[in-house]
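Below is one structure, written out as structure tokens, with a few remarks after it.
A single protein chain has been omitted from the complex, and every remaining protein chain is retained in its original position.
What follows is chain A.
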Amino acid sequence: MTANAVLRVDELCIHVDGQPVVSDLCFHVAAGERVCLLGPSGSGKSLTAGAILGLSPRSVQVDGSVCINGVEVADIRATRRPMQSRSGMVFQDTHSALNPLVSVGAQLREPFMRFHGLSRKSAMEAAMAMLRGMNIERADEVMQRSPAELSGGQRQRICMALALACKPALIVADEPTTALDVLTQQEVLKLLRECTGTHDTPALLFISHDIGAACRLCERAVIIDDGRLVESNTLTHIIANPQHHFSRQLVRALRESAPGMPPYAADFDAREGLLCTA
């Protein structure tokens, strides 16, 4: 199981201006697995994501080992990493993830031309197919637009398409649903679930503070608090029996997510909560 780990983080320590923020973090993501990194704000989730992706700013000092597809990449910046150790990324802020001056189509055909060596025309067609796969209506019209003209949900789906277009072995999604409304959140989670986590699709590291979304997407969770790993288990296990103070708080929040709500509406099937089980 651990032999085919796509991502292996070992004794990761992160210092910001000399202050330790993350210490001795160890976890792995196996091929085709979906793992969630949960933690309160300020616990070092995004710094960990930055270290994994090679996007840490210069003021951040990263020690320890980050191994993607067997390549040690902790000291290599994102743009200098060898091809097989590059991972896809999806962020919360879609405005800054996309180039505001270039149309969606031109941005989306880029990976097809660069990584898969397609001609401009067939890259455009592949990009279009990709957008349709992301449930975007009127894909040809969306391709002409600039990112600022689209809704947040559409932009997030385009970011996911971009991440998937390179066919990476791993996708790191840092709070991809936080800025979206409930219905769009559902849709983005559903797409992420469909596009990741099988043997021929990328593995997923989902970083969030929303345990509800994590349950609907991932099988396993790694919970950190104050830069230290406090719990690592399957989500079913954590919900049934949370150990650490912070995980208890999370599960409590989940159980009391809707105070005063009437019992399930007549036609509501509880299974639609979709707890992913390993």
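Assume a residue touches a chain if its C-beta (ideal position, glycine included) is under 8 Å from a C-beta of that chain, and two chains touch if they have at least 3 such contacts; residues count from 1.
Basically, contacts and distances are computed from a predicted model.
Asks: Name the omitted chain as UniProt records it, choosing among "L-serine dehydratase", "Tryptophan synthase alpha chain", "Cell division topological specificity factor" or "Putative ABC transporter ATP-binding protein Rv1281c".
Replies: Of the names offered in "L-serine dehydratase", "Tryptophan synthase alpha chain", "Cell division topological specificity factor" or "Putative ABC transporter ATP-binding protein Rv1281c", the absent chain's UniProt record gives "Putative ABC transporter ATP-binding protein Rv1281c".
Asks: Pick out which of A:H95, A:R132 or A:R252 touches the chain that's been left out of the picture.
Replies: A:R252
Asks: Taking the entire complex into account, which one of A:P147, A:G197 or A:P242 touches the absent chain?
Replies: A:P242
Asks: Using the definition of touch stated at the top, determine which of A:E11, A:D24 or A:D181 touches the missing chain.
Replies: The one listed residue touching the chain not shown is A:D181.
Asks: Which of these touches the unseen chain: A:S96, A:S119 or A:S151?
Replies: A:S151
Asks: Please give every residue of chain A in contact with the chain that is not shown.
Replies: Residue positions of chain A that touch the missing chain: 41, 151-153, 180-186, 212, 215-216, 236, 239-242, 248-249, 251-262, 264-266, 268, 270-275.
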